[in-house]
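Structure incoming, see below.
As you look at this complex, bear in mind that one protein chain is not there, while each of the others sits in place.
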Amino acid sequence: MPVKNGGQYIERINKNLPEIWLAGEQVKGEISEHKAFKGLMTTQSAMYDMQLEDKLKAKMSYASPLTGDPVGLSFLQPKTKKDLAARREMMQIWANTHHGFLGRAPDYMNTSLMAFASAAGYLEEENPQYASNLRQYYAYCRENDITLSHVFIQPKASRWPSFMKFFEEPSAARVIEKNKDGIVIRGAFLLDTQGATSDEILVYPTPLPCEGDEENPFVFAFAVPSNLPKVRFICRESFVGGESTFNYPLSSRFEEMDTLVIFDDALVPWDRVFICGNEELAYRFFDESRFFTHASTQIMCKNIAKTEFLLGTIESMVEAAGLERHEHVVEKVTEVIIALETLKALQLAAEKGAALDRWGSMLPNRKPLLAANAYFPKIYPRMIEIIQLIGSSGLIMIPDEKDFDSEIHGQLDRYLKGIGLDAKENVQLSRLAWELSVSAFGGRQTVYERFFFGNSLIVNNRLYHGYQGRETFKQRVQDFLS
Amino acid sequence: MPVKNGGQYIERINKNLPEIWLAGEQVKGEISEHKAFKGLMTTQSAMYDMQLEDKLKAKMSYASPLTGDPVGLSFLQPKTKKDLAARREMMQIWANTHHGFLGRAPDYMNTSLMAFASAAGYLEEENPQYASNLRQYYAYCRENDITLSHVFIQPKASRWPSFMKFFEEPSAARVIEKNKDGIVIRGAFLLDTQGATSDEILVYPTPLPCEGDEENPFVFAFAVPSNLPKVRFICRESFVGGESTFNYPLSSRFEEMDTLVIFDDALVPWDRVFICGNEELAYRFFDESRFFTHASTQIMCKNIAKTEFLLGTIESMVEAAGLERHEHVVEKVTEVIIALETLKALQLAAEKGAALDRWGSMLPNRKPLLAANAYFPKIYPRMIEIIQLIGSSGLIMIPDEKDFDSEIHGQLDRYLKGIGLDAKENVQLSRLAWELSVSAFGGRQTVYERFFFGNSLIVNNRLYHGYQGRETFKQRVQDFLS
Amino acid sequence: MPVKNGGQYIERINKNLPEIWLAGEQVKGEISEHKAFKGLMTTQSAMYDMQLEDKLKAKMSYASPLTGDPVGLSFLQPKTKKDLAARREMMQIWANTHHGFLGRAPDYMNTSLMAFASAAGYLEEENPQYASNLRQYYAYCRENDITLSHVFIQPKASRWPSFMKFFEEPSAARVIEKNKDGIVIRGAFLLDTQGATSDEILVYPTPLPCEGDEENPFVFAFAVPSNLPKVRFICRESFVGGESTFNYPLSSRFEEMDTLVIFDDALVPWDRVFICGNEELAYRFFDESRFFTHASTQIMCKNIAKTEFLLGTIESMVEAAGLERHEHVVEKVTEVIIALETLKALQLAAEKGAALDRWGSMLPNRKPLLAANAYFPKIYPRMIEIIQLIGSSGLIMIPDEKDFDSEIHGQLDRYLKGIGLDAKENVQLSRLAWELSVSAFGGRQTVYERFFFGNSLIVNNRLYHGYQGRETFKQRVQDFLS
Partner (left out) sequence: MPVKNGGQYIERINKNLPEIWLAGEQVKGEISEHKAFKGLMTTQSAMYDMQLEDKLKAKMSYASPLTGDPVGLSFLQPKTKKDLAARREMMQIWANTHHGFLGRAPDYMNTSLMAFASAAGYLEEENPQYASNLRQYYAYCRENDITLSHVFIQPKASRWPSFMKFFEEPSAARVIEKNKDGIVIRGAFLLDTQGATSDEILVYPTPLPCEGDEENPFVFAFAVPSNLPKVRFICRESFVGGESTFNYPLSSRFEEMDTLVIFDDALVPWDRVFICGNEELAYRFFDESRFFTHASTQIMCKNIAKTEFLLGTIESMVEAAGLERHEHVVEKVTEVIIALETLKALQLAAEKGAALDRWGSMLPNRKPLLAANAYFPKIYPRMIEIIQLIGSSGLIMIPDEKDFDSEIHGQLDRYLKGIGLDAKENVQLSRLAWELSVSAFGGRQTVYERFFFGNSLIVNNRLYHGYQGRETFKQRVQDFLS
């Protein structure tokens, strides 16, 4: 199947339902009708449908190098600046559909897989078979428009060697057996967003050190179908507020479930193994594949769409409350404007500064992208705080859609209107602001953005140590002083 | 009835149920059994019971000057520093029961009413009857342990004269008629926390200006039973997550409903009117009664209890995750420690600097209290942010209590433990952190604290313009320069 | 004279010396040898010399449309994107000579005058003579490479009408007489940076309102020679630390004197008057000329050069102290990196988004520029704070160059070295950091950057109210909700 439509997306997920647990019960039946997943799947279904819309399909797909059939454009390895622009345009279209609330829109993983596969050559030396596995897996996903999720980290108790000493039994994920069919994995992984509603899962944890072993059992990377036997997804609480898009404009559409994935001695076939045992390789491949650079181009589109949506929301709130001349409000809105202009400019700079890398990819300049990755986790919570500060008590005292259908609606109409908005419109805007800044959906979005590419130590180090060209500036100071 | 117990509290609220609307439906039956109110009423019921506990009753009550029976200590007008200390001790006991999550624990309104009634003399000149009404109302509440709520502000659309020009029909609350029985009120008021579960409501809105009128119809203060005819309470969405105290340790106990209160031409009898028509008086009485000073002593107890609870939570998180030596974690915890030490010191300074005022009250020094009122709305959101920053992805991927009763519990036990905590305890701690920093309950707490005594402009002005003794410092600079 | 060299610059300033007061004495003789001005004039002289350097002159000048002779490129009205790029390249060359420490490098005023003159058409309707005066003045400055300063604001006591009521005698600058020769001006203006070392001065104060007058005497714009009779410059204290470039690497070269300019009934000839009496025009012409947009392109070059210089300094400090692995240091350095990447990206975005305006100018997109203007005053002080935080006590205990020539130098050599630096080099780096973050020169730079384009209220309002395209985002939210 080349680019799929929404119906195909849903049908495949429903058919291949993995083992999913939610609040102590296993999810059965059509997951697309389950209240925790329905809204998201409907949104994502509409996104897949866009791939086949007459007006959009030229922008959303390109011809498969294998079959000539249209495949998703976010799978395209960019080889020219035009490719980069095409990819950006495509990703912006999807981002403006979900307004940045999907952290794992399909183009995220498509792009990530493309990054890894483009650099598969790096694995050649270690094991040509691994390189080949990776390239074939990429082709498989591209040709079948696979919906993919991924996990990179483990629960805290499994993560730190220094931590493990506290426990009798080690719990770090590892290869417990290698046999002719593949490798057997035992362990748990975090935070598989959309894991329950994807076809496949890519597992590539941060390697843990291992003393004395020739082959480090804590090091591996592979991909498997989500319904692989002995794989289990455990959901957090659903943050869908309800089905009403009036009451819950965001969570009714964009609530991506996060899961804990447990591999309970699951067998991963050899042809799906990309890395196994070589700790240094596992570290370096992350860097060499320029995963963070490629993925950041997708995230940049998401973050810009989200910031625009926040700015639109905030300006609507300001207008409805007649606050345009309040200096402290103006100050706060300009913070959001500066954030938006900054992100857009950094996106432009990355694309304009792109250059071919050793894998033949037109690689965007990573400096503006890494800077943006360190910047957004700071500014997003501030923008949400601004919504709280501007919305104030209007974010607490919000009636329900049903109140407008009851006998008390007349009084709501009278007392709750805004400037240019009738009461129901004004309340609807408040509910949006509330979902963004007060609800559990909004709270999870804030935490998610804070830690999107790791905690601030990790993100800062990535920028600091990956910042090339700094010698110029030190030299300039030295020249000045001498 | 002197100090009441929890059963009496519940019985009276159930019996006198006012008109309450929630999500388009009127609340009927026993409100104490309604899932949106049950947890709060249970908590508050336990608090009322404490008034009669053998070990506590000496601290929780004092002898009524009318009957000698024990009445709630938070009704006591402090006339000595010992009184202040007794009041503090009593309020701290309740605060450590609700850990600061109740913004409208009964002692808040008891204290507020005491402040107003103590200064009733100020109303004498305007109208001796008003002064008498206020004193009698205070005695009535004290002798009957009335559970009281209040409203001070109006919806935005009703609030600003400059705003009104946008609308055809004015919606500001006002006296539409005065007759022999009383005054007839039309208008809506915000944010009546616990309004649905109180016996009575005190209404004292910020006066709006009115051109040319001798008697300003926008100016009034009164108190009425919550079930007064033509008074209606409209609830926001309930943020009770569920009944499980494991999953929802806070919202299952402390979710105070906020309401919009509508007076639809309701008649307020004359003996319940405290102010009517005199704009300047309405303004000055707020100040003259030292409402903010007295109320702040109660809020100080609440805020200290809350900060201690947050510090305990954060330190528990740090310990469970083994982060005691991470410098950025230490830095964040010290911020919380500094906040706690600051609040406790300001409380002490206020009490130590108390002096008798013209109403015979031993009035705490208001400078440290006003400073604390400006400080807490800034530091509370930061403490919640610190929980997010320390909790990170552990705040997102949290299973449900029921998962531990299902067949998957073994794997949770294995992968989700913390240092010194088994998996279930660790998850329980995470759920607490999640309720504080991610859930709608937590989000509403943050917004509530931000705006507790008004927005930052108002709070800053109150401190700035109420700051006495500044001349000393200017003089010192002048002396230095000359 | 087309582009002048450094010698000509100095000769002209010395020859036409205006009336300058410094610490109660009038400056006499060759100002270029005066210790308060020598360093700056030497620096600027070198900059003018660059205009005639073989390697640079093609980049620094263009052919005069009048004579074909080379004139300064910063006078060029940009009509194409290539012009914009050429202007940027030229300005970056100068900026990397003074490393951003000159707020009034010559290209600043050249650009400003170009902006006004390009929009002279706007004055036509009011008075064609004014338009012509402005164009001719621009041509005069361009053809003679005039060194120009400007004043836009007045001392506080003269500024606010509400302020004036406190004083018996009004002090706002105004036209006190109009006669056949010109207009007579009485008043004082602030902060004429480099006023004492410029050929001419452009005066264009923010208009003050005036009740009832047909012609507002507080409204005017003109340019005159700095040595016009009855014009007087009063200097602040000089922040030149001394002549040693070791001890004072910055102030010995870049200390721009600021002056208070007093017009004591000075006569401005008619052919130098550009605006007179029309308050609204004076306001709108600022906006219509896109002064802020054009000037911002020059400031952007300055600010990028300065940020690069700070980054180079900070990284040198980190290296010399061996702090590359300290997480709190990495965090701070990444803040500076993010600032630099942000500024460079915003510069790129402005240029890339340029479009022709009604005056035929290729006008950069002003959104990224206004955003940068609001951003830099916040980040500059933070970068200086970072120098303090990284430098710590090493910024206090710094010996003098002369100590290295004394008998104690052996011990300095032993105890004050850094990693990769001998003691003298290390101390020299510390002196640079000290001048940036502790000295009066550095303090003045910080205050100057904070208020470069006005205080934050003004800068925020300029961005907020000048932000075009916001409707798109509001519409997107509205579409989403409906």
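Order of writing sets the chain letters: A, B and C. Residues in each chain are counted from 1.
In the analysis below, a contact is a pair of C-beta atoms (placed from the backbone, for glycine too) under 8 Å apart; a residue touches a chain by one contact, two chains touch by 3 or more.
Computed from a prediction, not measured in an experiment: that's the story for all the values here.
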* Going by the touch rule at the top, give the shown chains the omitted chain contacts. => A, B, C
* Structure fact -> Out of C:Val175, C:Leu260, C:Ala372 or C:Leu463, the sole contact with the unshown chain comes from C:Leu260
* **Of B:Val151, B:Cys235, B:Met257 or B:Leu429, the residue in touch with the unshown chain** => B:Leu429
* Given the contact definition stated above, which residue among C:Ala95, C:Ala188, C:Leu202 or C:Cys276 touches the chain not shown here? -> C:Ala188
* **Residues in subunit C touching the chain absent from view** => 21-25, 153, 155-158, 160, 162-163, 166-167, 169, 171, 187-188, 190-191, 232, 234-237, 247, 258-260, 262, 264, 321-322, 328, 381, 385, 388-389, 391-406, 408, 411-412, 414-420, 437-440, 442-444, 446-448, 450-451, 455-457
* To do: Considering the whole complex rather than only what is displayed, give the residues of subunit B touching the chain that is not shown.
  => 96, 99, 249, 308-309, 311-313, 315-316, 319, 327, 330-331, 333-334, 337-338, 341-342, 344-346, 348-349, 352, 367-368, 371, 374-375, 425, 428-429, 432, 456-457, 460-461, 463-464, 467, 470, 472-478, 480-481
* Structure fact -> Missing-chain contacts on subunit A, rising order, are 327-328
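The working rule: only the chains that are shown with their structure count from here on.
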* Asked: Looking at CA centres, what chain is most distant from subunit B?
  -> C
* For subunit A paired with subunit B, centre-to-centre distance based on mean C-alpha positions, whole Å -> 40
* Counting in whole Å, what is the centre-to-centre distance of subunit A and subunit C, each centre being its mean C-alpha position? -> 44
* For subunit C, write out the residues touching at least two other chains, lowest number first. => 327
